[in-house]
Structure formats: structure tokens, C-alpha cells
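Omission of a single protein chain aside, the complex is shown with its protein chains in their original locations.
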Amino acid sequence: MYPRPIPQTAVGLRRAYMVLVIAILVLWLAPLFAILLTSARSTSDIAAGNLWGWPTQFGLIDNYVGVFTQTPMARFFANSLLITVPAVVFVLALSTLAGFVLSKYPFRGSMLVFAIFIGGNFLPAQIMMIPVRDLMVRLGLYDTTWALIVFHTAFQTGFATLFMRNFIAALPKELFEAARAEGASPTQILIHVVLPLVRPALAALAILLFTFIWNDYFWAVVLTLSDTVKPVTAGLANLRGQYVSAWNVISAATVIVAVPPVAMFFLMQRHFIAGLTMGAVKG
Amino acid sequence: MSSLQLRNIEKNYGNYHALRGINLDVAPGEFIVMVGPSGCGKSTLLKSIAGLEPITSGTMIINGRDVTRAEPGERGIAMVFQSYALYPHMSVAENMGFGLRMAKRPKPEIDAAVARAAKILRLTDQLDKLPRQLSGGQRQRVAIGRAITRAPEVFLFDEPLSNLDAALRTQMRVELSTLHAELGATMVYVTHDQVEAMTMASRIVVLNQGRIEQVGSPLDLYRNPDNFFVAGFLGAPRMNFFEASVVALEEGWVRVSNPGAGVFSIALRPGARLEVGDTVKVGVRPEAFHLAEEDDGLAASVRLVEHLGRETIVYADATPLLSVGSDTGTSNVTIHLPDIVGLAAGASIRIAFDPDQAYLFGGPDDQTLSPPKASAI
Partner (left out) sequence: MSNVWRRHRGWITPAIFILPAIVLFGVVIVASSLQSVWISLHEWDGFGPMQWIGLGNYEELFADPQFYTSLKNNVIWLVIFMLAPPLGLGIALLVNQQIKGMRIVKSLFFVPLVLASVAVGVVFTWVYTPQFGLLALLFSAFGASAPALLSDENLVTFAVVFAALWPQIAFCMVLYLAGLNSLSEDLIGAGRVDGARGWNMLRHVVLPQLTQVSFIAIAITAIGALRSFDMISVMTQGGPFGSSSVLAYQMYEQSIFSYRFGYGAAIATILFLIMLVFIVWYLNRIMRAEDRSA
């Protein structure tokens, strides 16, 4: 290991190390602590300019209840779920199929297709913005959750296919040869060999996709207008305009936007890290 | 003065004792081979000598200097790893010179040392190549060359030949022995391959469960194992073991009984403590068996015959013999015959052994109770 592990016997050194690390961690997360603390401030304290002193009263519950009752945040939250969950499911399906074919049934140009999937993933959103918006208008999807579902499904399929292709390509070749030798059709191989084996990859991919799509802001503002359709990210930006200096409410709303991906991350941390670093390390 | 002294080396991982009370003195120029089953602690011991694994207690002295707390780079050792561990981004020359470079030696000195090592190992034409452009055998030699360049007090080898194919392994074995003779350096070598141990070592150290079982020259260990474990570990095919019980004790002799072999006498070393009724183990090397006449020896039936050309190995079943550790319920006897025999599976034979060539093990640690045998050489 590098750096060298601090030996178990060096108790003093271990303690000093932990103190140092936690001090840096506190600095690192200071902006988050600031927002969490502010989200517990009462409106009267905020109005009086008492932002960091001892609170005269606590506003924690008022603020969070307020976000849900006095702003459309509940609606935004539901919209985000209605967009994110179907999009994740569609991407998983499309990318498993495409990744399976790209890894096990190479055809002329399959490397080009693969390269386009990877490259497309790194394009600036602006280069496709106008035609995509136009397309959604013409399909009658503009300002509906379907506009975002369709776009995210298309866009994330690039990254997800790369991910699934690499995972399936790394599965033991013999499994596929054995299945073919036994006369299994591609569909049977998909159902009986690929699907049972890719479950961990699907878990890792699902949580990554959830985070990417949930956190999207650009497409939310490009493809939606109404509060009834907007996801939380665009909603939060709107609230910022309306509640200019009500930092306690904005902080609470920010925390609400941040909670689902953070919770997902802590619940499925291993999968998340594995997904994010896949390919980066082996290469 | 010894090149390497180990004093009461202990290493614990929590409650697990990886090394227990290791004591060893290595004389300058010795080729020490450490063998033992996997998990016996041999690699841990080697890495501890290198300073790569911290030890729990004990003292290590290299060339008169206490290095117990020293960094690996300051111990005067060089190590050849099983995986070779060549720096993939450095050329062969840079790989071999890296240690001296870290020691801030002047460039001409490094170049000269690298050139010298490369010449010894016939790597002069490969110096500018990267490790990945070399064959397995060449990488192996670069790893050894890196050690030579450092001109260490002690060379450490961690199963260096296990990644090579059989033919190359034999060749490298010879090269390493030659190299040892040329350099006259002290070497400590870990392997699980007893052929390497028998052929290369000036002394073998047999390790088991973190302890040294026995230290000695290869032939000495083969002829006079200290205990049941060493007897069973060294020698291929393995020694045959039978259970027997003591029926009578005389001065210098013990009479033991086994259902298949009947009652026979084995010499006892002075001071061995046995009582009538004790269970002992009788060991007979495969080559100590011979085919017997019609009404002599034990009945056995042949299961498999391996013809090795000049010699023959017969695997036979002598059921009445109570083997030690037999898991099939039958008694497998391995017989190594020095000539060609026209036997086939299923044949009934009779086998016998000379009790003088047999070993007797008993007591709490299965110590050898039969007297030492004269060395062949």
C-alpha cells in the first residue's frame, strides 16, 4: 500500500492522523454544514441578520414543512422521480442489449458505433440543444416529462452502452462458447447467460444513472416550462429567484434536492464507486 | 561472522502466529533454501528479512549490523520477487540501476554496475528495452540483474522460478546455482518446489506452521529427518507411513506389530522413550521396498504402474497394512524400483522392506526414534 499504513502500534501517530483528517474533512464539508445550519434557522433570525450566532428559535421543521406546503417543491420532487425512474429503466434495457451485441457479435463498423457512443457522451449539451428542443416541440413532447425521459434515455444510452459492453466483454469467453456449442440462440444466451451475470453491473449503472439524471439542470430548463413538469433542479433555481434572501427556505430546498442522490450513494456506495471507476483503473 | 542472524523472530497477525521463535544463522556464501507447505510462513519470513513486513519481536542482524528497525533499502539486501516486480515504465538498464540511483551514486558508477550485471546475465543487448518487450526468462534475469547491481550482503529470492515453464525452470535453476558459485554471495531462497530445494541448497530450512522444523544439508535432511513432518515433506514420491503398536522393548531395539506386516524389529536411538502399547509410525521410503519371493513379505495388488524409462514406480494396494492418513480405507504403497519391471495393473505381487532402512516416529511431536542413518556421501 502507498502511502505506508500507519502501524497499529503507533497509537499516538494514529490519533494525530485521525485528528488531521477530520479537521480537513470539516473544512472540506464546511459549505454543506453552512447550508444545513441555515436550513434550521428561523425566519425571524434571518430577518434580523442573525445568521451565525446562537439561534433565538429553531426553524428546522417550519422551514422544511414550508418548502413543501408554500412552494411547488413537492410537485418538483414527484416530477423528478417520474422522469428519473423510467429513464433509468429504459437506459438499462437499451444498453444491456446494445452492450451485449457490441461485445459478443462484432460486425463491420461496430468499433465505430462504440466510439460514437463514447464520444457522444462527451459532447457539449449546447451542440444538440436547438434541434432536440425543436424535435420535442414537433413530437408534441415539449414541456412534458416525456421530453426529458426520451432525451435522457437517448443521451445516457451512450455511456451506459460503453459500461455494459466493457462488463460483458470481461465475462469469461468460455461461458458464451459453451452456450453456443449447446445450440443456444442469441436470445437464449441473453436470458440465461448474460442477464444473471450482469446484475452487479446493472446495480452500479442504475445508481450512476439515477444520480446523473436526477442532477441534470440544463435539459430541465431547455425542455420544460411549467411547474407541473419541472424537476427539482430547475425548481430550485426558480425558488432562488422568488425567495431572494429567505436563505433558510432556499437552504432547506437545496437539502431536499441533494438528499436522494446522497442517500442512494450511501446505500449503494460500493456499487457507485465500482461504477464510476470501472475502466479507469484497469484500462 | 554470520551474514545473517535471526534471533527469536515472532510475527503475529492479531491472534494468528505467522512466525514463532525463528532462530537461524547463515554463514557468508551459503545458499539457504526455505521450504514448506503453503501458509507455513516461508514467504512471510523472507519479507520480514527484507523489511517489507514488520515483525512483532526478535532481532535481525545482517553482517554484524542490527537491522531489525531498518528500512528495506538500508538493510544491505536485494530481493527477487515471484512476479519479478520490474518497473514497467523503465528500461532494463534503468530498472537495474534504480537502487543505486536512489542511493545517489554517481552516474558512471551506476552505468558500470549495470554493465557488469548485464554481462553476467547476458542482457547487454536488452538494456534499452522495456520489460514488456522481453520474454519471461529474460524478465527473470533482469530481476536478478537488479539484485546483482545493488551488490547486497544477502540476496533474497521469493519463489523466483514459479512463473516459468518446466524447461526454462530447469535451465534457470542451473544458471542460479552457477551464479551463486560465481558471486560467492549469501542467498536466501524460498520455494515450494522440493527439487529446487534439494538441488540448489547448501542448507535447507523446513518450515511448518510458522516454526522451523529442521535445518540441514539436503542429503542429511533426506537421510535423517528429525520428525514425521520433515520425513513426509522431503522426497518424491513421498515416504510410505504405517501405523504400528509397540509389543516389546529391548536394549536398542523395539518390536512393533502391524496387521499386514506382522511383528518386526526396528532399531531405537538411545534415550528414546517408548512403552509397550504405544502407537508409533513406521516410515519406509518407496525405494526401500523391493519385490519379494513367493512366501516372503506382504501380499499386494498393483493398481498403477509408471514406467519412467530406467526406473519404475508401482502403486499397490496392501490392504492389511494400516497406513497413516489413508482416506480411502485401503493402504496405498508406493514402490520405487530401480529397473524396468514387467508388471501391469491387477497383478498380485509380494513386497518387502529391510527394517534397517525403515524410520520410526513417535512421541508427542512425532520425533524420529530410529537411530541416524549413515549419509550416502
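Going by the order they are written in, the chains are A and B; count residues from 1 in each one.
By our rule, contacts are C-beta pairs under 8 Å (C-beta built on N, C-alpha and C of every residue); 3 or more make two chains touch, one makes a residue touch a chain.
These figures come from a predicted structure and were not determined experimentally.
Shown chains touched by the undisplayed chain in the intact complex: A, B. From the options A:A34, A:A78 or A:L197, the residue with contact to the chain not on display is A:A34. On the side of chain A, touch with the chain left out of the figure occurs at residues 1-3, 5-6, 14, 17-18, 21-22, 24-25, 28-32, 34-35, 38, 49, 51-52, 94-95, 97-98, 100-102, 104-105, 107, 111, 113-120, 122-132, 134-135, 150-151, 153-155, 157-158, 161, 185-187, 190, 211, 214-215, 217-218, 221-222, 232-234, 236-237, 240, 247, 250-251, 254, 257-258, 261-262, 264-266, 269, 272-273, 276-277, 279-283. Of the residues in chain B, those that touch the hidden partner chain are 47, 50-52, 71-74, 77-79, 81-89, 98-99, 102-103, 146, 150.
Everything below uses one rule, namely that only the chains that are shown with their structure count from here on.
In this assembly, the C-alpha centroid of chain A lies 56 Å from the C-alpha centroid of chain B.
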